[in-house]
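What you see is the complex with one protein chain gone and the rest in place.
Labels A and B are assigned to the chains in the order they are written; within every chain, residues are numbered from 1.
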Amino acid sequence: MSSIFADISQSEALRRGRRMLPPVVRGLFWAAIGFFIVNTLVSEVLDRTPLAPYVTKVSVTFGWTAATCGWLLGVGAWELVVKPYFGSPVEWDVPNDWRRYFMMSLDHKVVGIQYMVTSVAGFFIAGLAAMLMRFELMQGNLWTFPTPNAYLSTVGIHGTIMMFSFGTVMLVGGFGNYLIPLMIGSNSSAFPRVSAISQWLLPVGIVTVALSPILGTWTTGWRGYAPLAEQDPNGIVFYYLGVFAMTTSSLLVSINLTATILFQRAKGLTWNRIPMYAWGILAASLLNIIWLPEIQMTFILALLNNIVPLPMFSQIGTPLTYMEVFWLFGHPEVYIVVVPAFALWQEILPVMGQKTLFARSWGVLGLVFVMMFSGLVWAHHMFTNMRNDQMLPFSFFTEMISIPTGFAFLVSLGTVWKSRLRLTTPTLLVFMSMFNFLIGGVTGVMLADPVINLQTHDTFFVVGHFHYTIIGAMVFSFMAAAYYWLPRFSGRMYNEFWGKVGAIWVFIAFNAVFGQFLLIGLRGMNRWVPVYPKYLQNMNFEISLFAFLLGLGFLFNLVYYIWVWRYGKRVDANPWSAKTLEWQSTSAPGETNFDPPVQVLMGFYDYSDERPVCKPTSPAEVS
Amino acid sequence: MSDTPASRPTPRRNPEWSKTLFAVVFILVVIAAIVALFWQRQIGDAWSRMFGTERVQTGTTHIEQYDYGFHPRHITWRVGDKVTISLHNASATHWHEMMIGRGFDDTPYVVGPVHTQFDQDFWDGVHVTMSHAFKVDNFVPNKAIVTFVGQKPFTTEGGNFSPTLEPGGSLDLTFTVPNKPGTWQYGCFVQQFMHYVAGMHGTITILPAKT
């Protein structure tokens, strides 16, 4: 495959020397044109108001939409989607070098890497916001931010970008796009164009939310909740638009990955052989497909509420409606984040212990039941504002959902028992992730108790709890996966010493920060406050120091990771002796995974069986 | 890539696009975004210093109130000029006021003292004409000498001179700039003094009279 690209670049066009515009530059340019034309049309012609500025809430909504379309067309959708749709031949030649990452691509591995990089960029942008927040919180008065609204916008930006561009995306759009087709023995995802478009929507969302304060500060936090949102300054419009872009991105990816897992599996990869990670991605994708449209409709109503206005959540509705529909999605959202992480434990541990996966069916059952129950528990976010008679049912379901959640522990612990555990960085990170999620789970059981919840709700106890589940479980598992698959991605191996330094550094700093979040919450520190009573200052100051250490820890891992990717020691294919299919192929981005296609002969997690897991199909069988 | 669509056999363009152009544009856009995000205010101020209201205003100065700020944030007047403030509340949801003064009155508060109003009221003893009052929530004349043209808004007592406008409200204040040169502030302290904290303030430079 790669050779085709190389040939093209040597062809006649090269001699004629007409170079194409860099797609990203063209995308930015078309976006700017789109914005300028449509915004002018709306604010100066169609919806002209005297004395109003050039960019109004209404005009920016339409202008942004045009800009997003311009951007998508510019980075490649024009040649890859629009023109072929009308019958022209595709004229989109992806050079076989780094350039392929900066243009629309149909290769699932390229898309996966694009997603990972964008998502990590989102993580560090939002992390920077967190550092700014912790800086402000070192003192009980305003000193870093000029206004409380600036601080609150930062909280919102942090939460929004973390959740919608990292938590929901990294393991699904990133690792999912790269690995799922490989793991199920396919050469591509089901709808390559869908993933290509969805990847390029993600940076739009991140940038829109990150730049929202240019339009005006907003104070609602990551929920964007009405009725407060309807009186927020205009930045809130960018929140809705940005989140819309990011959720659309996740929705499209999920549709693609679901279809891929359902229909693209290799011969012999029967349902009871589907890899654990694919199960996790399937469960998370189904959650996305069920719940994202729901929240997107809500965001659209809230946006209309702001720009029309359409007082859906005050006069003609009720103020709680938004919260209800937000959490109806919001709780499944946390499972979207954490289910792939559970799957990673069950993917990595059998390999590292070289031992058959324990109670596999219970592991799958756990993932699927968590997925099915996740819609029954949302109102545990609303114990402080629900009717008394709603409390017990929601408390009940919330407590019960910890049973299938616990199966992830059952499977993982059973697998490592009497294994021959290689104490590698991924193993260590998975263990840390399990420890952290244990704390997240114990605090979760407490929060499910209404009487305790009434005290801890909206305090730093809750903030500590959900960072334990999200960073503690998802980010640590993500790091484990990143080190685990590093040899697959780059053909190079990290150094165990430095990998472990990175893991332990992050683990200690993380627990120091968020363990104390739990305590300071109980001590009376509530959420969304840049200004707080003096007695909380010492503890906040010290938490902030650890938070900076944590930020540096993530940075260290990033730098080390990139370094290994480029300069690390070369390593053979399949250094962990794993059985899953992604290790049976050495295809780099741009290359075909399985040529000829493979046939799967047995499950991937049985280490008592020494026979090969797959064999190439003979040409006759392909037909 | 099993379903790579049929491509044109020889491309008409060289796909090896320029890295320099890409890098330059990309970096410029990133820098522009960062500058816009963190130094928006400073840039706006510099702009108005050069082209806008930083230059001496005569006649009517339009002041827009929004959530939570004033536009413009800087005004320059000269002592002895006859000027008009045309105040308009552009917010759809909040009422806003406009005080002008110097220094602060502070009240002790649980999380540290808060500014409740300006200490020295610019309007003390100033003759001012209020006209075109529309949707005025309330008006406190304090020690100004006020002439009303047209509808007289609801007036009340307490605190500095301040008209408070309902969402969409507006009014004009016409007066001769009194001999109080120097730097003054304007601000809005409504909703338990929080609009000021939220950034709703600006500065006025009053130049001494031309000799």
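Keep this in mind: a residue touches a chain if its C-beta (ideal position, glycine included) is under 8 Å from a C-beta of that chain, and two chains touch if they have at least 3 such contacts.
Convention: contacts and distances are computed from a predicted model.
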Assuming one chain is omitted from the figure, identify its UniProt name from "cytochrome-c oxidase", "ABC transporter ATP-binding protein", "Aspartate carbamoyltransferase" or "Competence protein ComFC".
-> "cytochrome-c oxidase"
Which of the displayed chains are touched by the chain that has been omitted?
-> A, B
Check the options A:40, A:354, A:574 or A:592 and report the residue that touches the missing chain.
-> A:354
Of A:120, A:215 or A:416, which one is in contact with the hidden chain?
-> A:416
Which residue of A:54, A:263 or A:535 touches the chain not shown here | A:535
Residue touching the undisplayed chain, where the options are A:101, A:135, A:362 or A:548 | A:362
Check the options A:47, A:399 or A:542 and report the residue that touches the missing chain.
-> A:399
Note that subunit B touches the chain not displayed via residues 68, 92-95, 107-111, 114, 137, 166-167, 191-192, 194, 197-198
Contact residues on subunit A toward the hidden chain run 147-149, 152, 217, 219-221, 225, 227-228, 230-232, 311, 314-315, 318-320, 323, 353-360, 362, 384-385, 388, 391-392, 395-396, 399-400, 402-403, 406, 409-410, 413-414, 416-423, 431, 434-435, 438, 442, 445-446, 448-452, 454-455, 457-459, 522-524, 526-535, 577, 606-608
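We take it that only the chains that are shown with their structure count from here on.
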When the centre of a chain is set as the mean of its C-alpha atoms, what distance in Å lies between subunit A and subunit B?
-> 39
Within the complex, subunit A is touched by subunit B residues 1-8, 10-19, 21-22, 25-26, 29, 33, 36-37, 40, 62, 64, 66-68, 88, 90, 92-94, 110-112, 197-199
Where on subunit A does subunit B make contact in their complex?
-> 1, 8-9, 11-14, 16-25, 28, 51-52, 84, 89-95, 99, 102, 106-107, 140-142, 146-150, 187-188, 192, 207, 210-211, 213-214, 216, 230-233, 309, 531-533, 592
